[in-house]
Every structure is written in structure tokens, then in C-alpha cells.
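These notes concern the structure reproduced below.
Only one protein chain is missing; all other protein chains are in place.
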Amino acid sequence: MRDFDYIAPKTVEETIKVLSEYKDDAKIIAGGQSLLNILKQDLMAPEILVDIKNLSELDYITYDDKDGMKIGATTTHHAVETSPLVLEHYPILAEMEHTLAFPQTRNWGTIGGNLCIQDPTGDVAPILIALKATVKIVGPNGERTLPMEDFSVDYYETVLEEDEILAEIQIPAVAPKTGIAYSKFRIVEGDAPIVGAAVAFTLNEDGTCADARIATNGTAPIPLRIPDAEAVFKGKKITDALIEEAVEIAGEAMECIPDIVASDEYKKRVAKVYVKRMAKKALSQIQ
Amino acid sequence: MIVEETFTVNAPAQKVWDFIINPELIGPCVPGLEKIDVIDENTYDTVVKVKVGFIKVKMNTRTVITEKDPPHHMKTVSDGRDALKAGEVHQEMTVDIKEQSENTTEISYKADVRITGKLATFGEKIMRSTTKKLSDQFIKNLKQKLEE
Amino acid sequence: MKKILNFTLNGDPYEVAVKPKTTLIELIRDEIGLTGPKVGCNAGACGACTVLVDGKAVDSCSVLALQVEGHHVETVEGLADGEKLHPLQEAFLDDGGYQCGFCTPGMLMAAKSLLNENPDPSIHEIRHGLSGNLCRCTGYVRIIDSIHDAAQRMKKEGGES
Partner (left out) sequence: MSEFSVIGKPIRRIDGVEKVTGAAQYTTDIKLPGMLVGKMLRSPHPHAKILNIDTHAAEKLPGVKAVITGPRDTLGVKYSNWRRYPHLMDETALAMDRVRYIGEPVAAVAAIDNDVAEEALSLIEVEYEILPAVFDPLEAMKDGAPKIHEGPTVRNNVSEARHFEFGNVDEAFKTCDYVREDTFYLHSVVHAFIEPYNSVARYEGDGHLTLWTTTQTPYYIQTLLAMALGLKEGNIRIIKPHVGGGFGGKMELFSDQVVASILSMKTGKPVKVELTREECFEGGRRRHPMYYTLKTGYMKDGRIIAKEAKLYTDGGAYNAMGPTSLYLSGFFQMFPYNIPNYRYDGFHVYTNKIPATAMRGFGGPQAEFTCDSQIDMIAEHLGMDPAEIRLKNRMEPGHVIPGLAKVESCGIKECIERAMESTGWKEKKGKLPKGRGIGMGCYGFMSGGVFNWINSPYAYSGAMVRVNVDGTVNVYIGSAEIGQGSDTVAAQIVAEKLGVPMSDINVIRGDTHTCPPDLGAWGSRQTLMVGNALIMACDQVLEKLYKTAAALMGPNVVYDYAAKDGRIFIKERPERGLDFVEVVKAAIRADEGNQIIGRGYYTPHDKGMVSPAYSFGAQVAEVEVDEETGKVTLLQVTTAHDCGQVINELGVEGQLEGAFVMGQGYTLSENLVTDQGKILNPSFVDYKLMRAPDVPENFTSLMVETYEPEGPFGAKEAGEGLTNPNAGCIANAIYDAIGVRITDMPITPEKILKALDEKKKKRQKDKRNE
């Protein structure tokens, strides 16, 4: 690893100031569970690391019925996994966190750091997309808020400018009659996912679909929301046939990259299986 | 890793040939090209900056044209090294040009790209997709210039 | 340029000057000289370097030393109380929870972290709780049994006192 300078700002304001000063020469470290590996490989050589791991200002989980949940970016995966508020209002989020990487990673790694690294197989983004989450970004010119699905740009690249940080994840309250499911495919349990799928359905009183969300990981350079597949369900009663139709459309949207573990066709095929399974599971929660 | 592409441009074969063997002309089509030094008629050095995810690679590369059969076929061998020493790239590429009609030419190239060092091991999947992206970009640039 | 770091290690206060790029495992092994935690992969994948920070398991190869400013770090060396072994250690001995022993310090600390949070884990929960620790010798079976056994011992000890 190359030498770098180090600073641990005490506030968000101070963090932005440092970033504005150093720009491209600075890199943020939170839990560093991915970043340190990259630094050790000398694939990146920042002049200064800006450590926000202990930035308590961004370490919180709150909930109210009107605005839903707010999770500070430096909240650890473990805190999300075990939060009574998360368990009560978004059990699927806790469930996902419970199987994210290893206990060690969850204990030290942060939810914000995970999103910012933008590993295309990441677990967190699809479920947040399904939950209609938004992210709050803070920069020298104030705040901006984006839907989760607009946060990622490419492999390991997000919309964040050099002087911006991801500050908060906002998840609206879940509408009544909503079912949400997420699961991922791995060859080795307790290992990183190959592909995964999150599906959320909200039903009208008459049982027709008021809203659907489908998002996958490992199927494109970024977490993939698939509106065309979602559209299949709108206003209709969800049936197996409809699910099959959506799955096919979802498959069309996927651009899987082959790697040493699996081919692109295989990944797509399994991702489709997971979309189907999660759709059925989500539906089963409300029927 | 083998990268193969076949595409057509609206230009005569000879024009295509003249273009691709001239580093001064083809160089700027390479995405991220920062600098090009022509050493002799068959040899040129380039500095190419590529962003691979969060990795910024600056490749210092020497390319030698090893086979020339105008205006149909050429072969180049390139060796590049990243300034941060994250890896090296050895590429052998053959380009075949087929005139389809007076103003349409089919270009196919096949590149055997060998990446060594950390770039190869860390970024297998990223490198693959990046290579594809860069290749698409290159073709787009090339077409644009040739069809101008 | 080195920076000053204050933290506690197995209950003792430390003030050390470290280079920013020093990882926690390098600080513990190379600077302070405790060699219990091991480096197996240096990539956060094998768990041999597992230590506790504020009671929770982390891969000390994947944490910068400066990040534990003000935190409490525990290594396997802090597990026994003098000569009295921790129930986890006793159980690993009785149930064959180790072979080459290289992953053992990390396994024990991952197990401690698990039991800190869940004193009565099921076999399933133990398996899940060890997913970050590789063992090439035992096939995990005996490690899982050892931890289950340790939990029972601790319950019993707790009940007696």
C-alpha cells in the first residue's frame, strides 16, 4: 500500500471542506471493507484519506410514520441488521443485512460505504430500490436528493462529485398491503452474491396491483431497476402467468457480464429464477 | 482475452487502409489518448488514460506494426505498462479489411489481449466490460472520422 | 507522517504513533507484538485476523489502525483470565475445535462476538456466525460443536454464580 495522509473530520461540514480542498487527491474511507483491498493492491493511490467512519453525526436510524426511516450513511450493517426499528418496519432490510458478506464486514462496514463502492453485485441497492428509497447527498452547495436507482453510474462509480458525500438513506413508510422479498444466489453460502433479486408489490383493496418494484443485482454494471417488468402488473391481478411475463421482460433488460464463476447466460437465467421466486414470495406475504 | 469485432464503414478500402496505418490519424480515435509519439513508420508510443471503475490506469504503450498487406491486412503488437505498475498489457491484433462495395468496407479485428499483474486479477470482470466499452467507443470514433 | 493513536488493547491503554496506512493487524502484530491474530489472506476473506472492537468481531486486516481511536480492542490473548481459560477455549480443547490452530485465534474471537450478542445460539446461528472465518483443517464441524458446547458451559457457569 502506498503512503497517504489521513484526516478524520468531526463534522459533515468539515468533511466537505476537506474534500473541496483536496478534490481528486482525496478519497473517503468509511468502514473501508472494500476500499482497503483496493488500496492494498495499489489500484488507487490517494494523497489523503478522509475517514468518516467515526462521524457520529451520520450514525443514526430514525423512523416516523410520516417520513418513514432515515439511516445515516455511517451506520454499520450490523446496526441496521439488529435495529428494532428496522425489524419492525422493514424486516426485509434486516433480513438482507443479516446475510450481507460476513459478520466481520457487517460489524465494521457501513451501509453508505457499501452503496458508494458500487459493486454491481451489492446486496443493499436492490432492496432499497424496491423500498423506494432515496439518498441524500451533501456537497459544498448544499443538499440534493436522488432516487436510489439514480445513484449508480457504472461499475464502481456513482453520481457523487469529488466534493460530495452520501449522507443519508431515506425510506418511505411502506404502504399497507405491500409484500417485499429479496434473495440472492451464491454457490458458497456466506459468500458474495452472483445475482440477486428484490421484488415489492403493493395491492389495491380489490387485490389488483397498485404498485410493483423489481430490482436486481449482479445483472448489469449497476443495480438494475426494471420498470418495463414492473409495468406488467400495474392495475392487474397478479397471476403466475403475469409473473412469467414480467420475468421474461426482466431478462431482456439484464446485461450480465460473464466471469470466472458463471457465464452471462447462466447468470441471467438464475436472475430470472430469482425474480420469479421473489415475486411469488412477495405476493404470498399479502395474499 | 480475445476481443473480436466486425463492422462496416462507408468509405473505400484504400481510404480505410491509409487511415489505420497512420498513427497520427488513428491515434486520436483511441479513447483516452493523451499523447502519441511516432518513432518510425511502423512504431509508435502512446500514453492512454483509461478509467476502469475507480481505477485510473495510465498506460504507456509501444505499438509495432509487424505485418502489412495493403490494403487488406495488418498485424500489430503492443506492450503497455501502467504508470502505477498495477499491470501490463500485451496485445496482438490483426485487422482485416474487405471492400464490400465502392464505398463500403468491412473491417474486422481480432485482438488477443493479455493483461498481467493486479489489473488482470482484480478486475477480470471490469476489464472485460471496459474493454468492450472502449472498443465500442473506438469504432464509433473511427467511423465518424472515416465517414466525415 | 505518523499520527498519534489512543486506544485500549485487552484492557490496557496504548498511545502509539502509527503511519496512516498501518492496518490494525499490523499495529497489533508488528508494532505492539501480540502475535495471536494471524494474517491468512490480508483481504478480509479468511477471518484469521479477527479481533473484537467494542465487543464485535472485525477483520483487523481490513481496518486502519487510526480508525480504532478511542475504541476497545480485544485479541485472543485477552480471552483467558490469567490461567483460567475462557469456556470457549475449554470447549475448543475438549471438542477438538482446532487442528493446525492458525485460524483458531480468529475463530475464537468470531465466536466470542457471536456469544456476546447471542448467548444461546442455535447450530444454524453458529454456522452463519462463522461465515467470515475460513478453516481448511477441521471442516468446521467440531468448531461449531465447540461453540455450542461453550454456550452451554457459560449458561451453566452463569447460573451457578
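In order of appearance the chains are A, B and C, and numbering begins at 1 in each one.
Just so it is clear, a contact is a pair of C-beta atoms (placed from the backbone, for glycine too) under 8 Å apart; a residue touches a chain by one contact, two chains touch by 3 or more.
Source: prediction; values computed, not measured.
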Full-assembly contacts of the left-out chain, visible side only, are chains A, B, C
Given C:Val16, C:Leu85 or C:Met154, the residue that touches the chain left out of view is C:Leu85
Sole contact to the chain not displayed, among B:Gln14, B:Thr66 or B:Thr116: B:Thr116
From the listed residues C:Leu5, C:Leu34, C:Leu66 or C:Leu115, report the one that touches the chain absent from this view. C:Leu34
Where the unshown chain meets chain B, residue by residue: 1, 85, 88, 90, 114-117, 120-121, 124
So that we can see where the missing chain sits, which residues of chain A does it touch? 3, 37, 185, 187-192, 260-263, 266, 269-270, 273
Could I get the residues of chain C that touch the absent chain, sorted low to high? 29, 33-46, 48, 75-77, 79-80, 85, 88-89, 92-96, 98-105, 108, 123-124, 126-128, 130-131, 133-144
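We take it that only the chains that are shown with their structure count from here on.
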Could you let me know which interface, A-B or A-C, is made of more C-beta pairs in contact? A-C
Return the residues of chain A touching two or more other chains; collapse runs of consecutive numbers into ranges. none
Seen from chain A, its contact residues with chain B in the complex are 38, 41-45, 154-157, 221, 257-260
Note: in the complex, chain B contacts chain A through residues 52-56, 84-86, 118-119, 122-126, 128-130
Chain C - residues contacting chain A, complex: 1, 3, 19-21, 23, 42-44, 47, 50, 53, 56-59, 61-64, 66-67, 69-70, 110, 113-114, 117, 128-129, 131-133
